[in-house]
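Some chains have been omitted; the remaining ones sit where they do in the full complex.
We just call them A and B in the order they show up, numbering each chain from 1.
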Amino acid sequence: MSKVRDINLAPEGELKMEWAKRHMPVLNLIREEFKVEKPFKGITIGMALHLEAKTGILAETLMEGGAKIAITGCNPLSTQDDVAAACVKKGMNVYAWRGETNEEYYENLNKVLDYNPDIIIDDGADLIFLLHTQRRELLDNIMGGCEETTTGVIRLKAMAEEGSLKFPVINVNDAHTKYLFDNRYGTGQSAIDGILRTTNLLIAGKNVVVAGYGWCGRGVAMRASGMGASVIVTEVNPIRALEAKMDGFRVMKMEDAAKIGDIFITTTGCKDVINAGHMLIMKDGAILANAGHFDNEINKEDLLSISKDYKVVRFNIEEYDLGNKKLYLLGEGRLVNLACGDGHPCEVMDMSFANQALSAKYIRDNHENLENRVYSIPYEQDLRIASLKLKSMGVEIDELTLEQRKYLSDWREGT
Amino acid sequence: MSKVRDINLAPEGELKMEWAKRHMPVLNLIREEFKVEKPFKGITIGMALHLEAKTGILAETLMEGGAKIAITGCNPLSTQDDVAAACVKKGMNVYAWRGETNEEYYENLNKVLDYNPDIIIDDGADLIFLLHTQRRELLDNIMGGCEETTTGVIRLKAMAEEGSLKFPVINVNDAHTKYLFDNRYGTGQSAIDGILRTTNLLIAGKNVVVAGYGWCGRGVAMRASGMGASVIVTEVNPIRALEAKMDGFRVMKMEDAAKIGDIFITTTGCKDVINAGHMLIMKDGAILANAGHFDNEINKEDLLSISKDYKVVRFNIEEYDLGNKKLYLLGEGRLVNLACGDGHPCEVMDMSFANQALSAKYIRDNHENLENRVYSIPYEQDLRIASLKLKSMGVEIDELTLEQRKYLSDWREGT
């Protein structure tokens, strides 16, 4: 064997996708089924997801199942251009690039809708919202949609409650094999990863303030603590606050945390979690990062308005000069794991996107019997994905015996 | 001040109760309300709970609210005799002692029922089950019941599903301020405590096998790991198994764990989790403990049947001699935190029993409008208890602004 390197290598985007695919065994099993069954023959799927390698593999999986794909990003800063290029080469219709303006972002959403899709796969619900406002003429053709994230689900449930939702949507986010893993272990690792590679700063010994102790927040808190931080949690829900406290973290109001935090990470799904009032009392050099879906958790208008000057001091780091001190914003306040990194680990997205792929098929198969509301994923699908994942990891678990099953359903056995 | 000690000290049981009371601030607030309102005037409450100091404080709280109390244990090995004596002195009707035989255990349940109670507070549902089988004549008088633990809730739901349940029951276990704290941080700490004080053995470096990764199991796994153990989890649910794996623990079948475990702790709510097949392949010196409600998780009949001899080698440690090796069973396979220790920490039971006290009052106030089924605790009660607890700990948290509330319910805001 001669050691000649890097010859005829595929472009970086394809390499990234190939690497991701290698680490998405559950989705690959579904792909094999789709290849044979072609469930999406004649179907156009309109997608708005963070367009990086794992998403490319999901889209490719659906394409292998017969679908025509029109895809854009769901965030102006999370698209990886090399992956977008690879997707084009694979035959998808791609409308996305890193650093889109807000106008471009919406133009791209519209271009995807121009394909008159049958099924929507959304992340944050911007595509579905657009359909329900400016592109209502396309609603008739829609079989249904799938929503990826907490923020989108909250919006869709509000729509459904009002009676505004015009097609069925599968709530992929609330699959156990999605939120327990993607939101927690996924966000936990990838937010830390994004911060590390962007700042080269030490986490150990720092006061890391995590806003929100939902699944994302507890993932981030757990991993920041695992890197040696002294973690402070802010919450509005007293039960979650109490959990954070008993998990060993300090819990306080943001106005108190603001004074002592070294790094702030927002994971709330709410806006204005860090505002001018907090920024004005922060320490010189404090670092602000957001791991929630929208870039409004850290109020950027506030930050700009109290600053005398601002500039980019390193890739993905903006320095805001408040006169008496400087604050640093990572990735323009957009999802730090995607804007400043490669997003969630492949193995986690394997499960999230297995849920997406099976949900899209479920819509294909059942859309005629579904109402215009938000549906949960069947627990059996969850169990199946978890079982396949364990198998791919070489983990074997116990099974209940018949006698144990009987015992668990019989109330007559006691002390 | 002269330093004269131990003069006129109250008996140990009263001291334990006084100490516990000091650390149950939420229940104490409810007690102050009960003292004024006397919600249980004319009411008899029949209780079957682990009769130790914190339970004594719950019973006393109900008594201060006007109730007549008849109380017994819910496990033959969890009663603390000094506390039982203190309860008698305080005017309760007590039928319990440590080391009851099974016959005595049931006699005592019956003696409590002889008081013809209006409200039942149960832990494991033995009292409620007895009412529905041998003491059906008393059913008419019952306003309703409260159930404390997962095992009991499973039994009661099975009864309700069959239509066999004859009065409403409040599912105290599933209050967030109960199961997230009591089952997790409570069982986690107290199971380790029970093992430490009984064995004086080092946890660090040991393979600790935790059977079950429900709330109790994850509490025990977290704390065993916190003491330096290398934790192995067994599960039958693939989603939980995957969580355990991603929490950093090894996950395998019990038949594989059996070969390498040093200490086994069962927390499943199921029977025969550790049986003769497992015991026969265990290492010499392995230690077996149960933290589940009933003493059938470790099959003691199996253990006895494969042993050549057995004896007590230290308080609460039985040695089973299998010929080629010895296995050690703690606290006769009964709840290790109660049989071998003082049960959950006071601050945790503060919340669990605040839920019990408020639930008993809820039954008193609403029993006429309730159906014969298992009711959840209202989320508002949960939030109130969590808020009171945080306040007692001196923790302040954020509140949503009006604008944030509006944002969270408005689906129109997006990227």
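Here is the rule we use: a contact is a pair of C-beta atoms (placed from the backbone, for glycine too) under 8 Å apart; a residue touches a chain by one contact, two chains touch by 3 or more.
Computed from a prediction, not measured in an experiment: that's the story for all the values here.
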Quick check on the homomer: 2 copies visible, but what's the full number in the structure file? 4
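Methods note: only the chains that are shown with their structure count from here on.
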Between 0 and 180 degrees and rounded to the nearest 5, what angle rotates subunit A's CA atoms onto those of subunit B? 180
I'd like the Å distance between the centres of subunit A and subunit B, where a centre is the mean of that chain's Cα atoms. 38
Over in the complex, which subunit B residues touch subunit A? Could you list them? 74-76, 102, 105, 124-126, 129, 154-156, 158-159, 164, 176-177, 180-181, 185, 234-239, 241-243, 245-246, 251-254, 256, 269-272, 294, 382-383, 386-387, 389-390, 393, 395-401, 403-404, 407-415
